[in-house]
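Note that this complex is displayed minus one protein chain, with the remaining chains in position.
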Amino acid sequence: MTVTRAAARIAAVLAATFTAAAFSQTTLRIGLAEDPDVLDPTLARTFVGRIVFAALCDKLVDIDEKLNIVPQLATSWEWSKDQKSLTMKIRPGVTFHDGEKLDANAVKFNIERHKTMQGSNRRGELAPVASVDVVDPMTVRLNLAAPFAPLLAQLADRSGMMVSPKAAQAAGEKFGAHPVCSGPFKFVDRVAQGRISLERFPNYWNKAAIHFDKVTYEPIVDSTVRLANLKSGQLDFIERVAPSDMPALKNDSKIKVARIVEIGYQGITFNINKSDLAQKHPAGKDARVREAFEAALDRDAIVQVAMEGEAVPGNQWVAPSNGWYAKNLPIPKRDVAKARKLLAEAGVPNPSFTLMTPTTSDAQRLAQVVQAMVAEAGFDVKIQATEFSTSLDLADKGQFEAYVLAWSGRADPDGNIYSHLVTKQPLDYSGYANPEFDKLITESRATNDTTQRAKLFAEAAALEHRDRPIVYLYHRHWLWAYTSKLSGFHMVPDGMVRLQNMRLAR
Amino acid sequence: MAAAIPANGIAVPRELSPWQRALRRLVRRRGAMVGLAVVVFFVVLALFAPWISPYDPLATSWSAVRKAPGAAHYFGTDEIGRDVLARVIWGARASLMAGVISVSISLAIGVPIGLAAGYIGGWLDMLISRFTDAMLACPFLILAIALAAFLGPSLANAMIAIGIAATPIFIRLTRAQVLAVKVEDYIEAARAVGNSQLRIALRHVFPNIVAPLIVQATLAIAAAVIAEASLSFLGLGQQPPAPSWGSMLNTAKNYVDQAPWMAVWPGLSIFLLVLSFNLLGDGLRDALDPRHV
Partner (left out) sequence: MFRFLVRRLAAIVPTLFFVSILIFGLQQLLPGDPAIAMAGEERDPNVVAYLRGKFHLDEPLPVRYGYWLKGVLHGDLGDSVRIQRPVSELIVEKLPVTIELALLAMTIAIVIGISAGIVSAVFKDTPVDYAANVFALWGLSTPNFWLGILLILLFAVKLGWLPASGYVSPFEDLRANLASMIMPAFVLGNAFAAVLMRHTRSAMLQVLSSDYVRTARAKGLDERVVVLRHALRNALTPVITLGALGLGELLSGAVLTEQVFSIPGFGKLIVDAVFNRDYLVVQGVVLFTATVYVTLNLVADIANVLVNPRMRG
């Protein structure tokens, strides 16, 4: 064998070894149910975008599975005596993906960016923050106009995400095309409506907890196809498994499933005051009709049939297992006789109204089950399938009678109540305008005392029960499925996929 | 058109008219006959649905959710306990209507416009042709989706959307046929005799362009049934609880593992109906266009 031939052989072997080493990188491949929108925490507006952020952008604080606030980029915090300022200590030694340091100035920059950037979706969330002071290089103080209890919960989401000031200033509004944050993974590239690729950030402050070299997110809208990808081994992890697929997965030894109750809810919103239509249909005019409607519902059966049991029945803005649930207002049992009696009292034995239903399969199944159920009490519910974007617009204008609407939920119950039920708030589609209710919720924001807040929420819940602008039906399970080679997945009710401590066996 | 009488006055057996000859050719083509038979079968199914259907297609039953085919339910039940056979039978109505009504709309709008463009010509023709080109340059399904989204999700709106989106094909076909026929001798003759434009258009031009329209219409019905199913996939077609094969298939795709019967029957029905319309259309084309024999 000539020298050149031998050299070539050696080179080939070496090359093979090195490429083998390169290929022994671990990549976690995740399947998403939708395509995320812009990857800029200030502008982002979708639930699914937050899943990518969980790997890309760390936040000041995070929540655990019990919805307690835990440290992330901030190590400790303290409210002032008058509850009007929050002093936070920043974790030392944290750098952004571009090498810039995270310090108090960076935090101030970010909060101000969230508040002032054109098109920012965080302005409403951070409205109570009047100003930010840099106390010392690693301590920052947020000054509020008035006490605002839900603030920490806001900082556990996009409002608390920190981006590199240098990169943000350089990119301006194009920042989302190449985000630079401080999370465990940094942005590599993104095919629009296709794969988002991230790679490990070697200087992550908690790098010991990260066991992947790369993460990819692939949006696959159809749940059947998404699951097929998992089964065929092309994906390692998928979110939002269809409830109908869960029973079969139980018997699949190569796949593990996980479920946890969400912090949101699924309910039916009635137009009781949003527009003139409220007075034109029986369910909007008379609270007794709404009470009869609720009495005709068997939430357990709804959950069984419409959601294959992958939900828990509920009748408040938080689930019964949630600490904020008002235990004195339990879920009523179905009582068709009572329903008929109420309808007779109200003088409308056969009320008829239109139920605006988005064209998603969950909403449609729910609507059909409800329609059939309340028919037994005399209700004539007409299902009006409406495309989702259109339905939002119609709801905003009050051009509906009843609306099947779900809410993804926020860690603090205020996030499930304020925008939806306080007078003239953007998501108050029912048009509910009760000054007593408003006062209770406003007070609940003004104190950090959990006992006091619980009392206020319970009183507000009682009012909601009496007036029923929204009939809450159930709280869905977040459903995940992943290869049995994956371990360490930590379920949190906000539906996020936190990559810390997850491991993929070979 | 009467049979020709030879000049020497000797009687000869009557020739068959072109329509009768075409019919003979059609009958001889077995594929088309099978297609016709299947179409008729489904039409009968749709017409007599209230009497044939074993159950109310909307009747839910919590205890009979996703039961496999058996004695009580020949085709099984769906995800909220409705009988699949009943829904397939009633769904024939929706799917057939989706096909026939959409195409009727296309014909009703497209043929008069095409006639006008071809016969009158001039700037009217130019305007219509450019607009038709524009519609054809946009992908058919995109037009249908945008129209259906505009009108709102329902079977009726889907039919209108599909009908409008398919109109340019008929405009163009009609126009091309009119242009070909316009220069024929019998048109010249009719004009020379003093017939009005309208009379010429309706009595002389139209009957001679009908054949390719029939063929195209048959094939378009097939495409329209598929289009309704496609719109249902996106949530824009027939809305629940009313059944249509397309929306049944859309729901069933989520249950292919646990309840395959939910998808098999509507899928098979769509396949058979659309295939049959295609075979029938091809057969008609062979039969009606003498050049294609």
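Of note:
Order of writing sets the chain letters: A and B. Residues in each chain are counted from 1.
By our rule, contacts are C-beta pairs under 8 Å (C-beta built on N, C-alpha and C of every residue); 3 or more make two chains touch, one makes a residue touch a chain.
Computed from a predicted structure; not experimentally measured.
Contact with the undisplayed chain is limited, among B:A46, B:L143 or B:I187, to B:L143.
Across the entire complex, the residue among A:K174, A:K207, A:K280 or A:R466 in touch with the chain not shown is A:K174.
Of the listed residues B:D56, B:D133 or B:E188, the one in contact with the hidden chain in the full complex is B:D133.
Across A:A375, A:L427 or A:A458, the residue that sits in touch with the chain not pictured is A:L427.
Interface residues of chain A facing the missing partner chain: 35, 37-38, 40, 43-47, 118-121, 123-125, 173-174, 176-177, 191-195, 218-222, 224-225, 228-229, 231-234, 387-390, 392-394, 396, 408, 419, 426-427. In the full complex, chain B touches the omitted chain through residues 28-31, 126, 129-131, 133-143, 145-147, 149-150, 152, 222-223, 226, 229-230, 233-234, 246, 249-250, 253, 256, 263, 267, 270-271, 274-275, 278-279, 282, 285, 291-293.
In the analysis below, only the chains that are shown with their structure count from here on.
Per-chain Cα centroids separate chain A from chain B by 46 Å.
By the touch criterion given at the top, residues 222-224, 242, 244-245, 247-248, 301, 304-306, 359-361, 364-365, 367-369, 371-372, 383, 385-387, 390 of chain A touch chain B in their complex.
Those residues of chain B lying in contact with chain A across their complex are 60, 62, 65, 79-81, 149, 152-154, 235-236, 239-241, 251, 253-258.
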